[in-house]
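Structure provided below as structure tokens; questions to follow.
One protein chain omitted, others in place.
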Amino acid sequence: MSVDIPPVSRRRFLVGAAAGSTVLLGCGETVARHVIPWVAPPPDAIPGLSLFYRTVCRECSAGCGMTARSREGHVVKLEGNPEHPIGRGALCVRGQAAIEGLYDPKRLGVPSLREHAGAASKEVSWDAAEGAFADALRKALAASRPVFVLSRPEPGAVGTLLDTWLAALGQAPGQRVTFDPLEPAFIRAAASATFGVATQPSYDIAAAHMVLSIGADFLEDWGSPVEHARALSELRAKASEGERRFVYVGPRLSLTAAAADEWLSVRPGTEIELVLALARIALTSGGAGVSALPAATVAKLTQALAHYELAGVEQRTGLAASTIKRLGEQLVRARPSLVLGPGRVVAGQNAVSLARAIQVLNVLTGAVGQTVHWSEPAEQDAQPSVQSLDHLIETARAGRIGVLVVHHADPLRFGAAFEGFTELLEHVDFVAVFANHAEELAQRANLVLPDHHFLESWSTVSPRPGVQGIQQPTMSPLLPTRAAADVLLDAARTLERTDGLPTGSFAEKIRDNLTPADLQRGGIFDARPVHVVALVDDPLKFALDSASLDGPESGLALVVTPSLRHPEDGRSPGSLLSEISDPVTGISWSGWVELHPATAASLGVATGDVVRLVLAGRQLELPVHEHAGLRRDIAAVGAPFATGLLGRGVDPALGLLSRVAIHKLGRHVALAPGHGSDRQEGRGLALTEAELEKQEGGREHTHLSMYAEHEHPTHRWGLVVDLDRCNGCVACVAACQVENNSPIVGPKEAAIGRTMNWMRIERFVEGSAEHPDLRFVPMMCQQCDNAPCEGVCPVYATYHTAEGLNAQIYNRCVGTRYCENNCPYQARRFNWYDNPHPAPTNLGLNPDVSVRERGVTEKCTFCVQRIREVKEQAKLDGRQLRDGDVTPACVQTCPASALVFGDLQDAGSRVAKLADDKRAYHVLGHLNTKPGVTYLARRRRETT
Amino acid sequence: MPEPLMALYDDPDAAANAVRKLHARGVADVRLTSPAAYPVVEETGHPLGLHKLGWLALCGGLLGLATAIGLVSYGSLAEPLIVGGKPVLAWPAFSVVMFELTMLGAGLTNFVAVIFLSALARRGVAKRARLAAAHGHIALLVPLSQRSADEVAQIRVLLGDALEVSP
Partner (left out) sequence: MTSPSLAATIDRDMEASITRTTWRFWLALFVAAGFAALGGWAWSQILQVGFGLTGLDTPVMWGTLITNFVFFIGVSHAGTLVSAILFFARSPIRAGIGRSAEAMTVIAIMTAGLFPVIHLGRAWLCFWLLPYPNERQIWPNFHSPLVWDVFAITSYVTISALFLYMGLLPDLASLGRRLRGVRGWLYRSLSLGFSGTDGEWSLYEKAYPIFAGVVIPLAVSVHSVVSWDFAMSITPGWHSTIFAPYFVAGAIFSGVALAIILLAILRRAYNLHAYIRESHFDILARLMLAMSLIMTLVYVTEVFLSVFHGERAERDLYVWRMVGSQAPIFWSVIFCNSIAPLLCFSRRVRVDLRLLLVVAFLVSLGMWIERYMIVVTSLSHGYDPAQWGSYTPSRYELMITAGAFGWFTMLFMIFVKVFPSISISETKQAEHAQSSPDAGHAQSAEHAAIAIPTTAGESHA
């Protein structure tokens, strides 16, 4: 039944769950009308038990599979879909936080209409709104003024519908504009130049023996973070079976760079020199791909690359010739190897040429076809966004546009980058916006039509050929919204222009083509159709110059860095994402500009000092954060905060902009968290294998104890954290907060360290000034056998359960906070205030976890509610628990599968085996707390 | 029954001399009241089982100890929760509570004992003598019942250096 807890595995359980969900959806709209729990529930909806629905995450364009857990008709938790090839059961931090958008009190529910230009827009009924929309269209068609559709990338049913709808209205295909500002168009452009295929390649990171990333921060954005994180983690796991290396070349020690074995950087803009030098090595010293090339091409390449001998390149890039040589040889030796890039942080004016150079290098090393795959062009990503937006603008200038239908897109969020769009709005008779929030564009629109949240809508999403994820409603609409697709269909029907359009509702149309099995699976997944590509005759016939950086010589190169915590399309992140601190800098809520400590010193500023960045007249004020992992000649700003610096026509996807001047303002702000040390101070929290061996007494701490060991009659729950796999992506933190109803405290409280998250990613900057080594340690309650927190509680509010959990009884806690003083891991949190959950956010609370009152202490419980649920189900099924049945929220969502949970007493369990690994150690084990959490030291990584 | 003879003194030594003289003359049943614990208060050698006090305090202490032991063991076993990997009955930890309650018991008993015994001790002391003490005088009391007139006369002589002798 849909409420089953995995009989065999989570996978089969979810299949069952989805089966239930289809039954529910079979009853369709009627059920879906009710937001409150049913008076007469459908047969499979048992109050107190969960229903699971499979759908697709729309927070970014990666399109990971999602499983929504629903209780009493409300989604309470989002998890990955183990059967979906993208994500494979994991979600990133944004996916985890998506539920916040669903219950966002500021979400639009009612359409609003501006009668005539200049009039105030006011709320209207759906009939009025749709009437107005239809009229506008009719006028436009009558006046034969074009109708344009501006939408976010919609690779799937909605996209197709938009096309057919435009066609039905007799509009040209070019009038549907896809707006995907951060999509690295230059890679597609390069591909069409190098191979004549204008598509995004897909990469097989796990298969490569040597991965070289040219500024590609693929753990943060660059396509599909979750997929890449998993792949990288698989690569790491293979380290035991022969050499696997990952080298990152880029100006900044980013999350991705921190996960690399080696972080190198070259003079900003000269990356292409390095790539070509490597290509030359590959060409000369027998790269795997060279033999397959026609002699003519080889000759041309040899000639083109002749200029890139090591000495010159060293002199121009500032990277030691020996290093370049080593990299080149490693690339050639490793079969297969993989060069990724260019990433945003190295994408300057020469982005396309850099991309082409990298593609050529991949051909020479034989990576193409092995680890790099091109697929058939998919129709919807035929045109790069910026270009087509320009087309839209030109049309508007030429003559008026009748109706502009905007579907979840807002160029205005990107500051000056699309200011042409602002004036374009003057030339449009009627702007209709489908949106969830009243953001910039919606405020200027004539008509705002609130769409369902993606967790309430039907669609299909195929981020790449061969993958068609099904997006199905996970709960009935919370607000009186209407599906955009249905509104468009109605309009078309009113105008009687319905050729090619479905007759029924959009939902029906999609459901008709799907079997229950598809819904259970969450999509239709075929093998990836591989498209063999061949190098064009003369692949390097173009300007090979480095990116030139204009602006004052004195200034620093501005590098715009990607952020995991911020939506790519410029939407403002929810409070959850804002409060979870950025893993690289530890900053939450505010924006910042990163400078190398030395650079900061020379500018006379320190962390927290506010500076003004000036770029071509535009200026931006941000507090400084000193980051040792940064080139001295750059200033790095997170993409979400840099929009103010984007100039007209600057592609927001580019990250390497011209030089900025930086002026000290003399103001100072406290960047959360305001304190703590960046270094471990020899406490041995985040260890590498080498350090672990060096530790006196090794990892074994033998202690004399007055007391006997604990008896754990049934289970002893334990967690293993593999620091070699963990990349600090903070998805677990979000998962924990959503699962356990942890409140958001806001910037002021967060700044003084009063965040309520039970789990945190601690960051430490080890290593030398030249080779900083960024380490992450997921830190949560260690569920100690000898828990220091327990003995000191005067009222037994915390104690040790028979299953080895360190239980916290919120109702009993009187708030002495002694336990928090006495926890060496600082894993406990105190409720400083009452934390309200204003409607409708309260609907998203997990009913299995109590919402804590002001004045009580709370902490990680290994998701005891999940343990109980599974145990009870197992009891009903009359079976024993099996390894892997129980997965706490953090473990479930970890894209790198760095977290393993299970019963330490079950010798066969994965967790028990890993806990005996030679890399295993306990954080602060010498305190004899006997933790239930074991850490696996990071494997040796030489940072040469 | 006639009122006892009361002699008032301000100088404790004088009072002490008087008491000694009376004792020498075989007048044993002298009582006195005093504003302070001058040595003289010991002179009359008031008979009362004072040695009991210490024992009472000891018993009180033991009672407290017993209460403590009962409390901690019952309290811990009523809900036998494991905390900090220590046994449910952790006597080293409990010893503190046991000590405190022992001391509390001893102190309380001692106080109560004093209050009750003083009530006994002050029986049969004339009100005016108490008043005199309150006003800072030492008052000797010599009962006159079963005493012949000349005995009384001699006693009056012995109390010669008193500030005032009444009646």
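Letters A and B mark the chains as written, and numbering starts fresh at 1 in each.
Here is the rule we use: contacts are C-beta pairs under 8 Å (C-beta built on N, C-alpha and C of every residue); 3 or more make two chains touch, one makes a residue touch a chain.
Note that this is a predicted model, so its numbers are computed, not measured.
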Write down which of B:32, B:142 or B:162 is the residue touching the left-out chain. B:32
Have a look at A:856, A:881, A:912 or A:937 and name the one touching the chain we're not showing. A:856
Filtering A:110, A:669 or A:927 for touch with the omitted chain leaves A:927
Considering the whole complex rather than only what is displayed, give the residues of chain B touching the chain that is not shown. 10-13, 31-39, 41-42, 44, 46, 48, 50, 53-54, 57, 71-72, 74-76, 78-79, 81, 83-84, 86, 90, 93-94, 96-97, 99-101, 103-104, 106-108, 110-111, 113-115, 117-122, 125, 129-131, 133-136
Please output the residues of chain A touching the missing chain, sorted low to high. 674-677, 679-683, 685, 749, 752-754, 762-764, 779, 788, 791-796, 812-818, 820-822, 824-826, 829-834, 853-857, 924, 926-927
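In the analysis below, only the chains that are shown with their structure count from here on.
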Inter-chain centre distance, chain A versus chain B - centres from mean C-alpha coordinates, in Å: 84
Given the complex with chain B, which residues does chain A contribute to the contact? 705, 707, 710, 784-793, 796, 798-800, 930
Of all residues in chain B, those that touch chain A in their complex: 79, 81-87
